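Every protein chain except one is present and positioned as in the full complex.
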Amino acid sequence: MKPAPFRYFAASSLDHALSLKAEHGDEARFLAGGQSLIPAMNFRLARPAVLIDINGLAELAGIDRTRENEIRIGAVTRYRALERDGDFLKACPLFADALPQIAHPQIRNRGTIGGNLSHADPASELPAVALAMRARMRMKSARGEREVAASEFFVGLLTTAVETDEMLTEIILPVPAPGSGSCFMEIARRRGDFALAGVAGVITLDEERRCAAVRLALCGVGDTPVDASAAAASLVGQPCTDKAIDDVTAAVRDMIAPSGSVHASAAYQRHVAGVLVGRALKTALKRIGHAA
Amino acid sequence: MPPERHDIALTVNGTAYRGSVESRMLLSDFLRHDLRLAGTHVGCEHGVCGACTVLLDGAPVRSCLMLAVQADGHALVTVEGLALDPERLHPIQQAMHDHHGLQCGYCTPGILMTMTAFLSENPSPSEDDIREALSGNLCRCTGYQNIVDAMLDAALTMRTSP
Partner (left out) sequence: MTARYFGAAVRRNEDSRLLTGQALFIDDVELPGMLHAAFLRSQVAHARIRKIDVSKALRRPGVIAVYTAADLGAYWQAGPLLVPAPPIPGLIFNPRMQVPLAKDKVRHAGEPLAVVVAESRYIAEDALDDLLVDLDELPVVVELEPALATDAALVHDDVASNVASHAHQTKGDYRSAAAKAALVLKRRFHYEHGISSPIETRGVVAQWDARARHMTIWDTTQAPVFVRNGLAAILGLGERQVRVIAPFVGGGFGPKIMMFYPEEVTLPWIAMRLNRPVKWIEDRFEHFFATTHERGQIHDAEIALDRDGRILGVKDVFLHDTGAYNPYGLTVPLNSQCTLLGPYVIPAYDSTFTAVFTNLPIVTPYRGAGRQHGVFVIERLLDLAAHELKIDPTEIRRRNLIPPDAFPYRNEIIYQDFQPLEYDSGNYEPVLDKVLAAIGYDRFVRHEQPSLRAQGRCVGIGVACYVEGTGIGPYEGAKVQVQSNGKVSVATGVGTQGQGHFTSFAQIVADALGVDVRDVDIVTGDTDQFYWGAGTFASRGAVVAGNAVSAASQAVRNKALKLAAEAFECSEQDLVVADGKVSITGIPEKFIRLGELAQRANPMRGAVTPGTEPGLESTQYFGPAKGATANGVHAAVIEVDPETFDLKILKYVVVHDCGTVINPMILEGQIHGGVAQGIGNAFFEKLSFDEQGQLLNASLADYLLPTALDVPRMELDHTVTPSPLNPLGVKGAGEAGAIPVGAVFAQAIEDALQLKRRKVELNEIPLSPSRLFDLIRKGDT
């Protein structure tokens, strides 16, 4: 399982990378962690004629916490760096839950957040986390730069809003509100496998401990991550009783259209997505008031 | 048109190497066939089985998911670099021997590299910690139990010896 031939460039700067991409268009792919791209190339399912290696672009890696309400992560930041940054994990607890579920440490030592989100595997954890957190994606090209909300970013199966000459350079995460609780959970056949269903939930309570806001996103149950926050709308303004959460569970089950796979029937995916919604929301609630 | 080649310089097990590699040569193939360090094994070439695990700047990675050209300027450690000297096995190798943690031995180098890195960061792991750390390396022969015992023993040895 050897890859088909390609030309390789180690980009010396972001501008260099972008100009190469502009030149070669769809024939070129950016090589970041390579943990999704290289297996696809080894299977010859992907055959880029040009690989632009961006691992050397230090300016694209790192976690920027200088702003008050948001955290900016360079696209070439490896999962390894994220999972070792205690302050980051505390600020973004969904990542604390999700990162250990991504494949295995050997993969996380190379894979990057930008590569993950650009690849947009529907069963992947971080797209759902990005949706739940209302992340914004910054893209750059030789033509300029722009930002796209997560809700607009995941366009279709393995397809994002990133244009042919663009690179995802930064992920902007609004910091969850104080007094909110988060939880990400997934069901997979084995630890580290792609999720059969995964749920990212963020719930905020008001002073009377009624739900003030709720964000809910799922992975593994559609061609793209699914924003199911609307299905949880019934919770807003209510005390978060078991019954209220069950209603959200039922609404989410009605809303999603999983397609099934060799690992699970669509009916099972639908069922277990609901189980996870209930469990994730309850766990998120328990965590409120425990964070510093 | 002949395929383009790239000059690379890297260290493996403390020894400096230079090579000229085609863009698409996988790091696993470069180590095994160009450098003749065949201790790193290939099991799947899609990053799942872990047999090809090596240390890149101290961190375990799948060498089948890296291009040789990407290793330029980096320091690798493979299974050949584990033993303390030709007469003395690394505690993790010794423990695997003592606990019958290998049968066919094919997955073993990948496990040794994964767990060497893990134990250096986690000197007092529980059995659950070890199983989780092992879960990215597939073994078809042992059922893992003896490997877990070996790792618990190796952790103890490494904690208590100077």
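The letters A and B name the chains in turn, as written, and every chain counts its residues from 1.
The rule is simple: contacts are C-beta pairs under 8 Å (C-beta built on N, C-alpha and C of every residue); 3 or more make two chains touch, one makes a residue touch a chain.
For clarity, every value in this text was computed on a predicted model and none was experimentally measured.
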{"item": "Which displayed chains the unshown chain touches", "value": "A, B"}
{"item": "Which residue of A:27, A:85 or A:193 touches the chain not shown here", "value": "A:193"}
{"item": "Which residue of B:10, B:102 or B:117 touches the chain not shown here", "value": "B:102"}
{"item": "Subunit B residues touching the omitted chain (full complex)", "value": "2, 22, 24-25, 32-33, 36-46, 48-49, 51, 78-80, 82-83, 89, 93, 96-98, 100, 102-109, 112, 127, 130-132, 134-148"}
{"item": "On subunit A, residues whose C-beta touches the chain left out of the figure", "value": "1-5, 43-44, 187, 189-191, 193-194, 196, 262-265, 267-269, 271-272, 275"}
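Just so it is clear, only the chains that are shown with their structure count from here on.
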{"item": "Chain centre separation in whole Å, for subunit B relative to subunit A (CA means)", "value": "29"}
{"item": "Parts of subunit B lying in touch with subunit A, wherever the complex brings them together", "value": "3-4, 6, 22-24, 26, 29, 45-47, 50, 53, 56, 59-62, 64-67, 69-70, 72, 114, 118, 132-133, 135-136"}
{"item": "Interfacial residue positions of subunit A with respect to subunit B in the complex", "value": "1-8, 10, 31, 34-35, 38-39, 42-43, 51, 53, 55, 80, 103-107, 109-110, 190-192"}
